[in-house]
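Quick one: this structure, given as structure tokens, is what I'll be asking you about.
Missing here: one protein chain of the complex. Every other protein chain is in place.
So that you can tell them apart, the chains are marked A, B and C in the order they are listed, and the count of residues begins at 1 in each.
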Amino acid sequence: MKENRSLLFGVMGEFSTPEQILSAAKQARSAGYKHVTAYTPFPVEGLAHAIGFRWTAVPLITLIGGIGGGLTGFGLQYWVAAITYPMNIGGRPLNSWPAFIPVTFELTVLGASIFAVVGMLALNKLPQPYHPIFSVERFAHASTDRFFLCIEARDPKFDLAETARFLQSVAAEHVSEVKYES
Amino acid sequence: MSVTQPPLGTPEIRRLDPVLGPGHTYASVTDKIASVVLTRPLGIGWLAGFALTFTVVMVLFISIAWLIIKGVGIWGINVPIGWGFAIVNFVWWIGIGHAGTLISAILFLLNQKWRTSINRFAEAMTLFAVACAGIFPLIHTGRPWMAYYMMPYPSTMGIWPQFRSPLIWDVFAVSTYGTVSLLFWFVGLLPDLATLRDRAKNRFQQLIYGALAMGWRGSAHHWHRYQSAYLLLAGLATPLVLSVHTVVSFDFAVAIVPGWHTTIFPPYFVAGAIYSGFAMVLTIAIPLRKAYGLEDFITMRHLDNMAKVMLATGLIVAYGYFVEFFMAFYSGNKFDVFLAEQRLHGPYSHYYYALILCNILTPQLLWFEKVRRNVALLFVMSLVINTGMWLERFVIVVISLTRDFVPSAWGRYQPTFWDFSTLLGTIGLFAMLLFLFVRGLPAIAISEMRELVGQESHSGRDRK
Amino acid sequence: MDAMSEHANDKELRVLQGALPNAAAHDDGHDHEHKVHAEDNTLREFTLNLAAVRAKLKGKSGKQYWRTLEELADDPHFQDLLHREFPRHASEWDDAVDRRNFLKLMGASLAFAGLAGCGRPDESHIVPYVKQPDGMVLGKPNFYATAMPFGADAVGVLVESHEGRPTKIEGNPDHPSSLGSTDALVQASILNLYDPDRAQTVLENGEIRSWSAFLDAAQGLATAMKAQNGAGFRILTGTVTSPTLAWQLRKLLALYPLAKWHQWEPASGGGAREGAKLAFGRNVNTVYVPGKANVILSLDSDFLASGPGHIAHAKQYARRRKLDGPNDTLNRLYVVEPTPTVTGSSADHRLPLRAGDIELFARALAGKLGLSSPVPLSGEAAKWLDAVATDLQKEHGASLVVAGEYQAAAVHALAHAINASLGNVGKTLYYTDPVEAEPTGDPESLRELCADMDAGKVDLLLILGGNPLYDAPHDFDFTSKLKRVPTAIHLSPYYDETSVYCHWHVSESHYLETWSDARAYDGTATIIQPLIAPLYYSRSAHDVVAAFSDKPGLPAYDAVRAYWTEESARLGAPIDVAWRKWLNDGIVHGTKFTPIAAELKFSATSLPVFKPTPADQIEFIFRPDPNVHDGRFANNGWLQELPKPVTKLTWDNALLVSPKLAQKLEVAHKIASRGGEHGQVRSTVVDIALNGSKVTAAAWTLPGQAENSVVLSLGYGRTLAGFTGSNKGFNAYVVRTSNALWVAGDGKITPTGDDYPLACTQYHFNMEGRQILSTATLAEYQKNPAFAHEGAEAPAKDNSLYKEFEYKGYAWGMAIDLNKCNGCNACVVACQAENNIPVVGKDQVMRGREMHWIRIDRYYANSESAASGKATGDPSEYNPTLDNPQTFFQPVPCQQCENAPCEQVCPVGATVHSAEGLNDMVYNRCIGTRYCSNNCPYKVRRFNFLRFQDWDTPQLKLLRNPEVSVRSRGVMEKCTYCVQRINNGRIEAEKQNRPIRDGEIVTACESACPSEAIVFGNANDPNSRVAKLKAQQRNYSILGELNSRPRTTYLAAVRNPNAELEKA
Partner (left out) sequence: MAQIFHRSANFLARFSLLGAVVLGGVALTGVLVVARSPYITNERVSREQPVQFSHKHHVGDEGIDCRYCHTSVESSAYAGIPPTKTCMNCHSVLFNNIGYLEPVRESYRTDQSIQWVKVHRLADYVYFNHSIHINKGIGCSSCHGSINQMPLVFQASPLTMSWCLDCHRDPQPNLRPRDQIFNMDWKAPADQEEAGKKLAADYKLRTTAELTSCSTCHR
């Protein structure tokens, strides 16, 4: 029991429409399951909320990236033009700040965008080419037209038989175990 | 994402075509689009097209090699016309690039559903256009192997780029634009790559798409962060896309050359960019939907909308041309007035009239629904407008330089064989990359199409 | 060709080493010894051993070189291919892209792609002297005084020498023909020294011979000649002004009593000589002093830009155009001429008249002045006559009438008479003995020789210089006659058209390579001392003459020294003392001719009746080309590419026709879209049938040309000029006959229907109403001294958003007085020589890619097109305003703007401002975006579109100025105000802890300018010349409204027209 439990990731039920999985997810939460994950071929409104996922750090990270980029941009230009090697360029002042705006702006956007994407990937723990869930035969459909709800083994309320039964009770087709490969 | 579209079948909607052909399910859209990449055998058409464009790319390489051996003197440029085809092509390509980001970002923010089936290849087009554009600033320099001087790095000479120069702004704008577009595109691709991975027909496809998909599982958490990031990118890309062509227009607006030194440039360059961009999207979309039978996804509704955008931006551009003249005479600046007259009566006037024909007169046909719905005609017009936009840059870059301040230094410009071969070469490169793209990646965003199906069927069910 | 020069280079090597002993032979003339020593010694890695030079300079070093990546490629294939790409400095760029060549280059590109990564320079060597000459400081140029003999004149010069390499020519202030200035030809003459196409050895029937072999042969011939007392011995020279050579020749003639000395100078008019004979019954040399004249009338004389003493004339004249304020007065210049010259273009009044009608005008003037019965004139000329006559009389004793070199004897005689009657003799002009050693009439002397040759009376013909086969009148048919001469010996710098038909050819040394002497237009003699041992096996006329004398092998030095030893006695200056002083000063003191009292034996009435040519008959006139002269400079790339002063044509001559005649003949210009207004102009080709001969030429419509008069300029159409000069333009000598050397009638011009591309650097001649070249009449100026500032003007300093940069130390600036500039081009070539500026070839000029750092713009005032009534820049659209437009010249170097538009747009900071306000151009930082050039309102920046610089020809490497970087492909360049001179000047001043003195630093253009129109200096110092000029109200900047604040400013041109002629 113990060791095969350690190989167990969770139990997964399959649904055919967004509505079904949404209600299933809600019920799972209300049934007291904490570690519930839903897998869908496209974002389903309210699903994340239903499985209790509210706040994401992506916007904050992006903001930081943007501010960083902007400061670097203007700082660099000011330092180059006015401090390290001040030169008379066509009679223009050393700190020609209006001329420094375009580069500052571009670097702001660059910083923000890179942080946004990298942040999103990192928070999603990607890249992660291996995941036990891929072992489930029918999971291939998760990227086409099927919807999956997985209750993870680490959930305190988890019990293989019990949870599986629960999933069937919320009208899941093909309930299947998700296992790590030994 | 909520979609506020009146349910199908209601009276007012009948006049509008659907953005998606009837009777599609999640699976069917996925199949249709994925199959183009995964199962469909290489058609003779594709092979021929690829072979042809590949040859043209070779022409590009030869032209560049010859350029590096001999120097920019193999082109028609001289003093006073220091910039010729190279910069014209650069601005032209950059402009074309704009439509992609615009569609994917701005229309996304504006929640335009019809963007869904065209944004993917529009973005691809952006990347390829930027790639073509990027070649020119580099090779047009007299010593390309020294071009890295434009990069800010701690050299042993203790000197740095000169940040007051619009060319440096270009370096940053274009590279940022390229990077962000690439990120945006890749993020959009992630779920589809997963789809391809899961539907892969052989180990090879599995490995490639698997690696690219980074193990995307479509979990609710993923989607949540994903959407947030995508929205932010869209928000960032929108001002970026506007800034890029603004900066490009600064190359001219900041200079004192009559015909360059104008405040109208930024807005009307951006409009022009969108204009040419949409023209190019049409140029690609129309053959694409035909070749791969995607009429259900790229419907008349899309073509119609794009035509309308072209009409709108075309009018803005026309306004720009008008303001140039108005300001010349209104300001009474003798150099500007002289230049305006040059455009009408000067040695290059025929180029100017050709430009007016292509960019202002032709698009007026788009007022008529019949024209907007005539696919063949639309295709032709998109080509005409692309030519027109190229001419616009030619008029601005070259003709302004031929007769500037000191009459003793006036000159004329005649492109050489190598000018043309380089232009042709980049067109070939652009086309070749597109050919590779349609076979390597889903030309339409599958996951978003599924969403669309979801919403459509939704509204469908509501009717019951 | 390559093989040839290869071979030659081995020789040079030997020559140079051989130079030592024979130099050491003369322990006197220390400076001379020192120079020759310098030859095979070195500056750091620089040695004159040419083979080594090539090695070194290929060896990635040589101070004055910096390189682009591909030059680092040592791959022989690539090297060889670079050679082929640029066979020669001044070679025409061949843009033909044939496949083979292309594939080769592809291969090569791979070859150098490999070493792109390697930034590491390999070892190079320092090759010090073995024994360093005294007085030589490494890295410090020495200056030596000598003179360039030219026609009946010699221009004294100071030649800059870097470690034994003459690199630049400056004027000699002590010399009467120079007064410190030079002209384009003098400046360019140094390029001839290093011309790789020069003949390099002695040849006998094309076979290389040693000099000693020639000496033996000469002795053989000499004995034969002695036997027949010199009968059949003929010597043909050009005009000889060298006292020593004349002395040697006379001795030779004494040795061979029956021998004869003939002269032929194709481009010097005999009119003056004959005129003097006519007027005074003897040979007399006229010396003009235009500086003393208040009113000058030029009868078709270009005395400001050509002919003996023209530099001095220009200087004197310009000083009379000096204008410090509205109260100053100006002299007045009237010019009557058939074709616009530099002099005519800067005249206050110019009257286009056919060359043939000038005599009539002169007669009429004489009549007006009561020297003969009145002669009726018609139209403009009549009106003119009255005005001029009264003006001249008003200035009795302070007026001057100058007759043109190419005018008939009668005109000169009349001029003498008129000057006499106006009491000008001894004031504005004086007479001396002739400068030519042996005045003989052209072409009679040559005619005589030809007759003798024809009659088989000539056994031995010695041609010292010149190229009669090319430039003799075609009716002499020199070729066939020369063929009948058993032995012909030709001494000339090139193996040219004549050499081919001569049995012996001796390569002639350049004047910088040999000892000689020459007289200036006022008789002052100069010892010509060599700056460098001959680069090739070349000899001077002195050596050749000596070979036939009783002292064969006598070195030129000994001959010169011997003659002047005799003279010194006469001059009362002990030679040992005087010699050094003469060499140092560049003039032989006390040799200036004293004025002679020539009394007039001529009366205007005695002239035969004048038969005017019918007004509608086209007159053909021959003139030497302003750049290649009679053809002797044909192989000089600098001169070929130099835009001719008025037409602005390069690389070709053309048949000059008036706009009206152009209409009639239906000749026109097509502006090709390549280059166009500034580059290629296709113009109609015409057949010219004249004097029973035919030539085909491109026609060029020239505003200001006399209506029915066309100009064929001499000196082009050479077939054996060398790589640069052969087959350029058309050969006018083909239709030139001995009885019509300068003016010919009854010819026919018929358009052939096709057109020919000409390279013109400025086609458009209209200012389009912009404030570029501002002008006024003296009256207007006095009424409104600030006229130059009307209309567009720079905004006040304080209304800028930005704080102005302050220039506390020196603020370098330049002021160009358009009132003095006459567009003579001296500055353009001087700049080219000083700054290592490449020649790009006709094709590139036609693409608008010439490299001159200073250009001279030519504008016609109020020229309109008949069609539109609007301003026109195209002579093809005929308009009366083009018949005789007012012409102005404007030299345009970099304006050195304080708010430089170029600097702000450079992405890499390759052009930035120095603390002294210079617009620095940093070649090694430039990546070549050309943005600066686009943004330069004055378009003074020049770009190396291709590899224009010749990196391969070793001779040309010797020519380069080590103080200036040699630019290669892909970088921008422009006028730097000769920053190398500024720096060196500053360094010297700083070492002495003192400020730089005004005038201590002169730019190349300034020092060359004969008119002193260009002044450079510190604008911050209120007492500097430049500051004073800038303080004048005439001072303005081009396009001031752009607020670029140029440091180069202009003083508006003020003309002084005669009120009488102005009205109506």
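To be clear about the criterion, contacts are C-beta pairs under 8 Å (C-beta built on N, C-alpha and C of every residue); 3 or more make two chains touch, one makes a residue touch a chain.
Owing to the predicted nature of the structure, the values given are computational and were not obtained by experimental measurement.
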| item | value |
| --- | --- |
| Visible chains that the absent chain touches, using the contact criterion stated earlier | A, B, C |
| Touch criterion as defined above, residue of B:A51, B:L109, B:M157 or B:L344 at the omitted chain | B:M157 |
| Touch criterion as defined above, residue of B:G215, B:G272, B:G314 or B:G388 at the omitted chain | B:G215 |
| Touch criterion as defined above, residue of C:D687, C:E990 or C:E1062 at the omitted chain | C:E990 |
| Residue touching the undisplayed chain, where the options are B:E123, B:D170 or B:D198 | B:D198 |
| Residue touching the undisplayed chain, where the options are C:L918, C:V1015 or C:I1038 | C:L918 |
| Footprint left on subunit C by the chain that the document does not show | 20, 41-45, 47, 61-67, 119-121, 123-132, 137-140, 808-809, 912-916, 918, 920, 922-925, 963-965, 976, 979-980, 982-983, 987, 990-991, 993 |
| Missing-chain contacts mapped onto subunit B | 153-159, 197-198, 206-207, 210-211, 214-215 |
| Missing-chain contacts mapped onto subunit A | 85-86, 88, 127-130, 134-140, 181 |
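Here is the rule we go by: only the chains that are shown with their structure count from here on.
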| item | value |
| --- | --- |
| Cα-centroid distance, subunit A relative to subunit C, in whole angstrom | 80 |
| Whole-Å gap separating subunit A and subunit B, where each centre is the average of the chain's CA atoms | 30 |
| Inter-centroid spacing, subunit C versus subunit B (mean Cα positions, whole Å) | 57 |
| Residues of subunit C whose C-beta touches two or more other chains | 901, 904, 909, 912 |
| Contacts with two or more other chains, residues of subunit B listed in rising order | 159-162, 164, 168 |
| Subunit A-facing residues of subunit B, complex | 1-2, 25-27, 30, 152, 158-164, 168-169, 172-173, 176, 179-180, 183-184, 186-187, 191, 194-195, 197-199, 210-211, 213-229, 232-233, 236-237, 239-240, 243, 247, 250, 447-448, 450-451, 454 |
| Residue ranges of subunit B in contact with subunit C within the complex | 65-66, 68-74, 76-83, 140-147, 149-150, 159-162, 164-168, 171, 254-257, 334, 338, 347, 401-402, 404-414, 417 |
| Complex contact set, residues of subunit A against subunit C | 87-93 |
